[in-house]
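First the structure, in the form of structure tokens, and then the observations on it.
Yeah, one chain of the complex is gone here, protein chain that is, but the others are all in their spots.
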Amino acid sequence: MPYSSIFKDHLANPRNVGELADASAVAEETNPVCGDRLRLSLRLRDGRIEAARFLAYGCAPTLACGSALAEMIEGMKIEEALRLTRQDIARALDGLPARKQHAAALAIETLQAAIKAEFRGQNSE
Amino acid sequence: MPYSSIFKDHLANPRNVGELADASAVAEETNPVCGDRLRLSLRLRDGRIEAARFLAYGCAPTLACGSALAEMIEGMKIEEALRLTRQDIARALDGLPARKQHAAALAIETLQAAIKAEFRGQNSE
Amino acid sequence: MALRRVYLDHSATTPVDRRVVEAMLPYLTEKFGNASSVHFFGQEARAAVDRARREVASMVGARPNEVVFLSGGTEANNLAIRGVAEASENYGRHIITSEIEHSSVRGICDALEKKGWKITRLPVYDDGIVRIEDVRASVRPDTVLITVMLANNEIGTIQPIAEIGSLVRKEREKGNRHLRFHTDAVQAAGRMHVDVESLGCDMLSLSAHKLYAPKGAGALFLRRGVRLVAQNVGGHQERERRAGTESVAGIVAFGAAARIAGEELDERVAHVRALRNRFEAGVAARIEDVVFNGNRERRLPHLSNISFRYIEGEGLLINLDLQGVAVSTGSACSSGSLEPSPVIRAIGRDDELARGSIRFSFGKDNSVEDVDYVLEVLPRAVANLRRLSPLYQKATQARACESETV
Partner (left out) sequence: MALRRVYLDHSATTPVDRRVVEAMLPYLTEKFGNASSVHFFGQEARAAVDRARREVASMVGARPNEVVFLSGGTEANNLAIRGVAEASENYGRHIITSEIEHSSVRGICDALEKKGWKITRLPVYDDGIVRIEDVRASVRPDTVLITVMLANNEIGTIQPIAEIGSLVRKEREKGNRHLRFHTDAVQAAGRMHVDVESLGCDMLSLSAHKLYAPKGAGALFLRRGVRLVAQNVGGHQERERRAGTESVAGIVAFGAAARIAGEELDERVAHVRALRNRFEAGVAARIEDVVFNGNRERRLPHLSNISFRYIEGEGLLINLDLQGVAVSTGSACSSGSLEPSPVIRAIGRDDELARGSIRFSFGKDNSVEDVDYVLEVLPRAVANLRRLSPLYQKATQARACESETV
């Protein structure tokens, strides 16, 4: 299970860690199989993700995917963000072992849940 | 199956090889299980084995036992020779692997057959 | 500047001792014979294998002809358990084992269970130790095998093998003649005194690579008279208990390592125990919310298993690895299975603690400086991961609330 060096760098120096005090969209999703969790808080403004922060619990790919996602989406147009796929996350990490794709899936799900939560004018928590 | 150096020397330089033209006692015995053969020809005189020669076909212990036997009995009193055992042969070779004791047994049998043959006033062949 | 590397994963494998390399090298090159060959090269190899057999036997108090050389500990466990099962199935199909066996023993027992065998898996309570009363209560007339490890590979707890051994002897005297007793001593050998007589076992598994010898060699102690069905067949090697050309150099290395392990046992034990204790004291002083797993007295001297609350082991493992520190985790993620460590679950820890457990295992070449380096790196790594952890955020918020309410 060799992880790439970008992957490891995300683990050693995670980007955009934390929670936004003034988040306009928050979601926390859990992988029902292994219990991994990803929490994302976003500040959305004018169709853009102005700020993104994450917290994660779980195996290394979950942490790395959370970090890669939060870094990647900051400044992105919401519609663009909604088009992101698991593969985009995996690519940002220079690939993920086949058995670890679920971590990228969790990241995408959490992102979409957060954006939906704000569109419904409410937070998921 | 490590053989002793005396054993190997008997193989490299077998003693008393051949047949006696003036043998007074000859026997050739076969190990019924593996087909090994030992042929012994003796010149018996005045209760002694004056000369002994052997021929052998078969695995290494059969050759070595034949050589050790022929060397050992030359000059021996017949009654003494009749008291020789498998163990005496094995000892003369610094031991034989457990599974190879049959070769010493064949040597003793052939010796006894030869001596009996002369006592019955006849050759075994 | 080169990264400092500190290897604290000696329970996974050990580097080969230089002396062991020296001992084995000639058997790769000049003395390369096949131990089954009759000629000089073969006899030279045979003599070396025989010497190694005496050395390995002597480490565990066995007779040389009770040692069967194999390709490793996993094969030893397979031969012992499957071999006895197949030899005994006419007498009964019940096996007693524990909840914390190595994955190989677990896997073999699971496979037998699928074939209709009954398996009793003894609990280990919160200290990680099997109780002799539980063993006694589990023995049935159709029990043909008890297999309980001597020391556990994740938490290091030492099991009451001698007690089980005398129980087995009594059971046999009472008429349960076909009962056999196996113990997996792969982790124990070289780290504690092991003696097949005082343990009273019929079979005992060993692996060379936990003893500063190469991977790919192992042995089963098989008490004289104990019958089993060979698993790898088709050759006369190892007195028909294990076919295949003997791995001469590996066996020679195993023998040398076993001899050195015997000679240096006390010294090694004192050394790794001191390091381990210094490490644990340091962790307790510097990191909050940690749980030490397994009985702290009855365990191997070189091993420490710690659960770090709120975080998952794999992330910590990789963070430590990036700083040159090699450890292992029973976490589900890194083992590729979905269940978090069955051993940590078996001692009653919740899923979160099981997922947050890390094994630090010391070796003869570790130093006090190694420990101090890890004590510098580890608290930071734990703190960094906790900073990311939603569980930790919630817990600290809750604590903050509590202290406010007070």
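So that you can tell them apart, the chains are marked A, B and C in the order they are listed, and the count of residues begins at 1 in each.
In this section, a residue touches a chain if its C-beta (ideal position, glycine included) is under 8 Å from a C-beta of that chain, and two chains touch if they have at least 3 such contacts.
Please read all numbers here as calculations on a predicted model, not as lab measurements.
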Fill in the blank from the handout: Missing chain -> touching shown chains A, B, C
Problem - Residue of C:38, C:137 or C:368 touching the missing chain in the full complex - result: C:38
Practice task
Have a look at C:156, C:200, C:250 or C:390 and name the one touching the chain we're not showing.
Solution key: C:250
Problem - Touching residues (missing chain, whole complex) on subunit C - result: 5, 7, 9, 12-16, 18, 21, 25, 28-30, 32-34, 36-42, 71-75, 77-78, 102-108, 111, 207, 209, 214-217, 231-236, 243-250, 314, 317-318, 320-321, 324, 326-329, 334-337
Handout entry: Residues from subunit B at the interface with the omitted partner, ascending
Key = 1, 3, 8, 11-12, 14, 17-19, 28, 33-37, 39, 54-63, 66, 99
Exercise for the section: Touching the hidden chain in the full complex, which residues of subunit A are there? Just list them. Expected result: 1-2
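Simple rule for what comes next: only the chains that are shown with their structure count from here on.
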Handout entry: Most widely separated chain from subunit C, with each centre as the mean of CA atoms
Key = B
Fill in the blank from the handout: Whole-Å distance, C-alpha centre of subunit B to that of subunit C, is 57
Problem - Whole-Å separation of chain centres (CA-atom averages), subunit A against subunit C - result: 39
Handout entry: Distance from the mean Cα position of subunit B to that of subunit A, given in whole angstrom
Key = 90
